[in-house]
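Below: the structure, in structure tokens.
Complex shown without one protein chain; remaining protein chains in place.
This part shows chain A:
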Amino acid sequence: MSSSDEDYVADDSDDAGSHQVSSRHGTRSQGPVKGPAGTSTRGGDPNAGTRKRAAWEDIQRSWDTVVESADGSITAAVEKERNEKKRGRLLRDTTPLQRGIIRHLILVIDLSFAMQEKDLRPTRYLLTLRFAVEFVTEFFEQNPISQLGIIGMRDGIALRISDISGNPTEHIEHLRALREQEPKGNPSLQNALEMSRAALYHAPSHGTREVLIIYGALLSSDPGDIHDTIANLITERIRVSIIGLAAQVAICSELCKRTNSGDDGNYNVILDDVHFRELLLAKTTPPITQTKQQSQSSLLMMGFPSRVLDAGPIMSLCACHSKLTRGGYLCSRCDAKVCSLPAECPACGLTLILSTHLARSYHHLFPLKNWIEIPWPLASQSKSCFSCQTPFPKPPRTSSHLQVPDGKGKGREGVGTSSESGRYGCEVCGRHFCIDCDLFAHEVVHNCPGCQGDSRGNVQVRDRDVEMGGS
């Protein structure tokens, strides 16, 4: 096993115990020590039982941590915790990924009777759909030029939910539509795998072919021998990973192991909803590349074609399927028409891609710096949030503005905590924002409204640089 594979598995086990790190280390030290490589690779299986026990032993109840204020109310504490929780999400680090990887992934969702169980709130079904939407969003953030398709298992057949494409909005709409329906019947692993195989058949070989199954049931009603299907999956280099919602199933374990060339780290059973979400979102990270060609960093020549729409009765043949179509994309080098992107121009071989697919990941390249909490002494500069104009709380009336009440402000500086003055400041432009705008700027828009909204400061800096360079 390569060293990179170990990392991947180790990541998984990290996710498993992320909110109870100490207990995980505890269980590990009790077990036999197999050396650094052995522990991390085998960590998944033998320890699974002990880890599960630790989950409820170590649980943190929010009501234990709440501190009542002087008048016995907890609103302040609740508000504080909420803000801290909100900001805590911001601190996920963004490890550099190879985003040039083109992944082709089929997400298979169990829609059988087993999903009606209420062991996950509100039901397995609704929670899975909610997490699936999150997964789709995150998948395209991490893998901007990849393709995704969604398949469901219901009534013993495989159900095409969303065709393979690179458009997250479409997938999310189809997932939303599912919420109106009821999970019923038996799941069929084989049917779903066969449909995935068909969907991935045309995936170009320079990308990955993956199937991710969310499996709630403990059975599968298959029309034939699933081992034949597994053999076919292996020859077509399709890798399967499964997230089980109930318990380990032998065939799932075998399926994952055989399609991942013996690596059994791709079959996981959830402990609770938090764990479920972590396991699912961990799959948005591109898998370890297995061919040299992909892992090599290279400069790819790509074309950014324009989309044309043939108006009226005019239709033309596309170069990729020789079919009559209305509209398509014209290769930027040779003007051949292709139906969809990303694709390789059938005429000149140029990789054609939608520039918006690439741009989707650029906020990772130029991440927005975390904003700092503004203590009361500095809070008087601003009366309202710069971007949404929500008024801030007024500074408390103290004899001097430079005095910090209780000396609290000092220890609480830094990122990841909530600000006592309700203000969060960008260090570049010096503007103050409210917590909602802080979250919004860092999680959604990835721009600082202050820095983008006023370039005068930047221009001065640039001029100064020019002067220094010139002299």
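We take it that a residue touches a chain if its C-beta (ideal position, glycine included) is under 8 Å from a C-beta of that chain, and two chains touch if they have at least 3 such contacts; residues count from 1.
In this text, contacts and distances are computed from a predicted model.
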item: Chain left out of the displayed complex - its UniProt protein name, from "General transcription and DNA repair factor IIH subunit TFB4", "Translation machinery-associated protein 22", "Ubiquitin-related modifier 1" or "Methyltransferase small domain-containing protein"; value: "General transcription and DNA repair factor IIH subunit TFB4"
item: Residue among A:Arg176, A:His227 or A:Lys369 touching the omitted chain; value: A:Arg176
item: Of A:Ser165, A:Gln248, A:Ser316 or A:Gln452, the residue in touch with the unshown chain; value: A:Gln452
item: Selected residue (touches chain absent from view) among A:Ser241, A:Ser382 or A:Ser421; value: A:Ser382
item: Sites on chain A contacted by the missing partner chain, in the whole complex; value: 2, 86, 89, 96, 98-101, 130, 133-134, 137, 144-145, 169, 176, 201-206, 235-237, 261-262, 290-293, 296-309, 311, 329, 332-333, 344, 346, 348-351, 353-356, 358-366, 382-384, 386-391, 436-437, 439-441, 443-449, 451-456, 459
